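Every protein chain of the complex appears in place save one, which is left out.
The letters A and B name the chains in turn, as written, and every chain counts its residues from 1.
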Amino acid sequence: MATDHSRVAARFMISPAVLLLLGWMIIPLSMTIYFSFLNYNLLSPGMEEWIGFTNYEYFLTDPAFFAALGNTLLLVGGVLLITIVGGIGLALLLDQPMWGQGIVRILVIAPFFVMPTVSALVWKNMFMNPVNGLFAHAAKALGFAPFDFFAHAPLFSIIMIVAWQWLPFATLIMLTALQSLDQEQLEAAKMDGARKFNRFFHITLPHMSRAITVVILIQTIFLLSIFAEILVTTNGGPGYASTNITYLVYAQSLLQFDVGGGSAGGIVAVILANIVAFFLMRMIGKNLET
Amino acid sequence: MLSNKTDYRKLLMTLLAWSVGLLIFFPILWTILTSFKTEADAIASPPLFLSFDWTLENYTEVQERSNYFRHFWNSVVISLGSTVLGLLIAIPAAWAMAFVPAKNTKNILMWMLSTKMLPPVGVLIPIFLIFRDTGLLDTLTGLVIVLTLINLPIIVWMLYTYFKEIPGEILEAARMDGATLWSEIIHVLTPMALPGIASTMLLNIILAWNEAFWTLSLTAAKAAPLTAFIASYSSPEGLFYAKLSAASTMAIAPILIMGWFSQKQLVRGLTFGAVK
């Protein structure tokens, strides 16, 4: 039904967005690729020389790399798991009749508005600090020894902080999906004597699958490049216990000022992100097909 | 009176939902409370909840140390600027994708989203060099450009999913009546898409406001937004919980208040096509 005229117009309308993003991607990326083959330390400018794949060799054989790869997956997976399960639970709860639903919703979505830096600072100092943090006070009041979160469970602590920030987003999406559920269908199932449990798994959950996909897609995009929370809380440590790929690349290029090594790391991260993107897109593509 | 089973259930749900809500909100509440304490009260053991001497001295101190209003203004300019610019570029693109889909539309969309997965630190040095050579370092213009670009994929996609839900028949009817492309967009599409646009705008403002990597790396003094303001409090100097809390409250309050007031609009369009 689309005319040739509107097809041309459509191309014309898409092109600014496409061209800008293309430029945004290709120009810096090609510079990064070029840098990744140089021995380029920011502190020794003018001494750059072509060294082939040496930077890649060093980056990929760095024990930190594998630790970071695992941490990245754990971080993304852990946060997704918590926010999806928690989001569905919260959405079901918020969907119930109650007094003051509006206010509860306001309370629940608040963390989404908080800057990652601020939330990491607040959690680190005022809650998880083993001497003056609120958790330490609580532990002492109950007669336990305070738990040192960032020394003994650094990745877990970061997952918790990030999950707190993203839980509202997941909840909101799930809630909208839930509210669009056909009540008649549920009623019918009730009539048929389907138990609550079964109703949830056979009607509600399938209905929410699109919402879940959306949450996975959007959050993965942001979670792959989690950075501020790590910088503020653990600096990737102790050891490499909470270093993810993004942080590793940051450490290479801005703590060690090894632009060559950092660029090689950046390119590796881009390739990995594309692999993730590929699978994600296929999955999403299937689920969002209309 | 609570007379029947439904009412008891409602009461139970209310209690449960409120406790969960308060639990989730508690870190923010605690930060706000602490910002009114003295440093000594802030680390008192056992912690003081409400019974402390309320003071504003942390706010005075923070304002003395850093020019809050300038950072605030920069944040406003950057978030609004990048959002408006982003919408101007994204609305036509999303419109075209939704109503005149071509074979490769899906692929383009997915490719756009995948650019968002690239780790920003991988391209920091190149961008820094480009900015230096174009004189964009530490300028609001530069930040608006970068934030527009990094959030563009999300905007396009969100609008696309929203536009797609608008039934095509309406547009065809308008077209039958002889509406031109532009009047179709302005008179028919825009009113229907307004909730989606509003919610996209809100989400984007939030994302831009909270973006901390580029805003920190590409600014010094003139264009530094609130993320840079908070960076000067990110490590303690002696007792610092109360000051940190005051600075944090000041950094998040504007966006939190905006978010609360517009949450209905935000929620309405925040579906990403998740609802069928």
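A few notes on this one:
The working rule: a residue touches a chain if its C-beta (ideal position, glycine included) is under 8 Å from a C-beta of that chain, and two chains touch if they have at least 3 such contacts.
Keep this in mind: contacts and distances are computed from a predicted model.
Its UniProt record calls the unshown chain "Various polyols ABC transporter, periplasmic substrate-binding protein", which is the correct pick from "ATP synthase subunit a", "Hydrogenase expression/formation protein HypD", "Reductase C-terminal" or "Various polyols ABC transporter, periplasmic substrate-binding protein". In the complete assembly, the contact with the undisplayed chain comes from A:Ala251, out of A:Ile173, A:Ile221 or A:Ala251. Checked against the full complex, the candidates A:Pro28, A:Gly86 or A:Gly236 give a single residue touching the omitted chain, namely A:Gly236.
Within the full complex, the residue among A:Ile103, A:Val131, A:Leu205 or A:Met283 touching the omitted chain is A:Val131. The chain not displayed touches chain B at residues 39-40, 43, 64-66, 125, 128-129, 132, 137-138, 216-217, 220-222, 224, 228, 231-240.
If you put the missing chain back, the residues of chain A touching it would be 41-45, 54, 58, 62-64, 129-132, 136, 145-146, 148, 150-152, 234-241, 251-252, 254-258, 261.
In this text, only the chains that are shown with their structure count from here on.
Put simply, the C-alpha centre of chain A and that of chain B have 15 angstrom between them. Chain contact summary for the complex, chain A toward chain B: residues 1-2, 6-7, 9-11, 13-14, 16-18, 20-21, 24-25, 27-29, 31-32, 35, 42, 90, 93-94, 96-101, 103-119, 121-123, 125-127, 132, 134, 137, 140-141, 164, 167-168, 172-173, 175-177, 180, 210-211, 213-215, 217-218, 220-221, 224-225, 227-228, 232, 245-246, 249-250, 253-254, 259, 262-263, 265-267, 269-270, 273-274, 276-277, 281, 284-285, 288, 290. Considering their complex, residues 6, 9-10, 13-14, 16-18, 20-22, 24-25, 27-28, 30-31, 34, 43, 45-47, 89-90, 92-93, 95-97, 99-100, 102, 106, 108, 110, 112-127, 129-130, 149, 152-154, 156, 164, 172, 181, 206, 209-210, 212-213, 226-227, 230-231, 233-234, 236, 241, 244-245, 248, 251-252, 255-256, 259-260, 263, 267, 270-276 of chain B touch chain A.
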